[in-house]
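I have a structure here, written as structure tokens, and I will follow up with some questions on it.
All protein chains of the complex are present and in place, except for one that has been dropped.
Note that the chains take the letters A and B in the order they are written out, and that residue 1 is the start of every chain.
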Amino acid sequence: MQVRDVRAYYETRHGPPIRAVDGVTLDLEHGEILGIVGESGCGKSTLAAVLSASGPPNLQIASGHLTLDDRETVDLARSGGTPREWRGNVVSLLPQRALNSLNPTARIGDYAYDVVRAHNEKMRKREALELAGGRMEQLGLPSRVLDHYPHQLSGGMRQRVVTVIATLLNPTVLIADEPTSALDVSSQKALILMLDKMMEEGMISRIIFITHDLALLSNIANRVAVMYAGEIVEVGTTREVVRRPEHPYSKALIGSTLEPDPEQRGQVIYGLEGSSPDMRNPPPGCRFHPRCPYVMDVCTHEVPPRMDPEHNYATCWWVKKEAEQGHETGGVNRVTDERIAAAP
Amino acid sequence: MSTVFPSAAPDAALDPDAKSSILGRLHRLATQFSPRFWFALALTLAVLFFGFVGPYLTGVEDPDQIVGGLYMDPSADAWLGTDNFGQDVFTQLIYGTRTSLIIGIIAGLVATFIGVVIGISAGFYGGIVEEALMGVTNVVITIPSIVVLILLSIAIDSRSIFAIAIIIGITSWPWTARAVRAQASSVRTREHVDLARLTGANTFSLMVFEVLPYMLSYIVMAFVLQLTSSILQEAALSMLGLGPSDSISLGVMLFWALLWESIRTGAWWAFVPPAIFLTLIAFALLLLQSSLDEVFNPRLRES
Partner (left out) sequence: MSQFQFYVAKKAGWFLVAFVIALALNFYLPRMIPGNPVDAIVSQMAAGGADAASMEAIYETYIQEFGLDKPLLLQFFAYVGNVFQGDLGTSFALYPADVRGLIADALPWTIALQLPAILVGWILGNALGAIAAYKGGWFDRGGFIASLFLSSMPYYAFAILLLYLVAVRWDLLPAAGGYSFGTEPSFSWSFITDAADHYWLPFLSLVLIFVGGQAIGMRSMAIYELSSDYVEFSRGVGISDSRIVRYIFRNAMLPQVTGLALSIGSLVGGALITEVVFSYPGIGSLLFGAIRQNDYPVIQGITLLIMATVLAANFLVDIAYGFIDPRIRAAQTGT
């Protein structure tokens, strides 16, 4: 799966639009779980909305292309996001607040029937209910939930029901937008196990897992992408990004997570000054430069290039600098290593 | 990159170099609230001016003075002609507006007061008290107030402005009670209330000093609504012939107009102006009430 150059913005009543997603490019292989992490307002939920065409009316898609396996590439700008025929059976959304994501006045079974019916007009209600019931059982839920209304289930159950419904038609990729943020820890675990099982059984083949919980990602994601101010600033395997992040923002993000790991002892833990930029008027050059501890002059007026392939890169001038000097990829780490070494 | 997005003009309000002149500040204040709010406020103030300052500007003491023949056309002497008694319609309009406003304000205050007391008590105490009070409220809401007003108007021996205002007030408070209770229920659970209770404050001071201040915006908006409905209720009552027996109000003007065939004789000046004024008042107040939301909730403002 390839996502290329997605740009989307929110129209505002007065003034410039909010450029929530400003040039996102991603790759996702079969069987992979890609985590997208970033602080609030970095654009990750907007990205999810773009890919699942579920955003509010003032969300406009300026550009973007989506390619999945051997299907025709979709021009996201022209079709206003993923086309309806794809939604649910090729690309599906697992939303954040499952508490209200189900129609409150419809039985779960009826709603599941509507989802199936939207893509397969010929399927009869009984078959659809059997399909849904079977799925529920398979994934650890009693099939009698189909007779219930959403308000009769607990929050954790509702989230899992929503997960089952989102994957009923075996979509190729599931976009999970902060699915665990509203759950208690045991419900979180149940949900993750369910997602694992779905991958194992081949019901879904890729997951984009959006969250701000880095610790969670380090346990379930194969690769991690760090998002800041509407752009992906770094992406790589989980291990690489967590152990040796190359972008200063990723460094700060990861550094702010406390790990009870002896290897981490002696490492400097520092926070960042300032706050995330106003997306109506983002800073010129590298968007992170006003807060970057390693800022150079070039960062303030030139956008850092993407040097490496789409599945493993970091957009920072230091990466280019290091590459020019013939060093291995290590980006800004070299500087920090030197500073640590030089400290008294 | 920026060729993809619509061009972004820098927002002047964020420009630190903009002069903070009086004009500039006024402009910012003016644009902070929506045009709808300013329009509603202007209209309301105009009506209030007409009703309360008008009587002094006309120089006429008694609106019931006979100035001419019956149902005379508007002329330079009588801007809106005369009514079925030969009284000057324009003067009647001014005094009528005043009466309607006075009744509305008094009734509104009474209804708001009752509603607030009941609502805060219900929301604050909860439990059985709340159930009982809300039960009463629900019963009062379902019985249509117009019929209760009719019955009450017949029963009282003098239909003065004050009496009419009181009976309107005591039949229209349920709405406010409901709204206030909902809000009080939620304020009651806030921490500062617990804190005050822990420091030994008694129930009364808890209600007045801890809960009430957070409800002021709701109470003001409720008052505006009560005001509107009271003015219209009085007009309805008057049109049925049960209005104030000693003064002229907009509703009373309509009553006389209906009774004396002004419509059929084409004397539009006798009934169209009061009807328009009633509509105007209702429209202005309702518009004001709906835009008061943004005055109290700065997050809803435009900039």
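The rule is simple: a residue touches a chain if its C-beta (ideal position, glycine included) is under 8 Å from a C-beta of that chain, and two chains touch if they have at least 3 such contacts.
Because the structure is a prediction, the values reported are computed rather than measured.
Asker: Based on the whole complex, identify which of B:L41, B:L70 or B:V148 touches the chain you can't see.
Answerer: The single option touching the absent chain is B:V148.
Asker: With respect to the chain omitted from the figure, which of A:N100, A:N219, A:S256 or A:S275 is a touching residue?
Answerer: A:N100
Asker: Can you work out which residue in A:I165, A:M203, A:M279 or A:V319 touches the chain that's missing from view?
Answerer: Residue touching the absent chain, from the options given: A:I165.
Asker: Going by the touch rule given at the top, which residues of chain A touch the chain that is not shown?
Answerer: Against the left-out chain, chain A lists 49, 52-57, 84-89, 92-93, 95, 97, 99-107, 114-115, 118-119, 149, 151-152, 162, 165-166.
Asker: Considering the whole complex, not just the chains shown, which residues of chain B touch the missing one?
Answerer: Here the touching residues of chain B are 135, 138-139, 141-148, 150-152, 154-157, 232, 235-236, 239-242, 254, 258, 263-264, 266, 268, 271-272, 275-276, 278-279, 282-283, 286-287.
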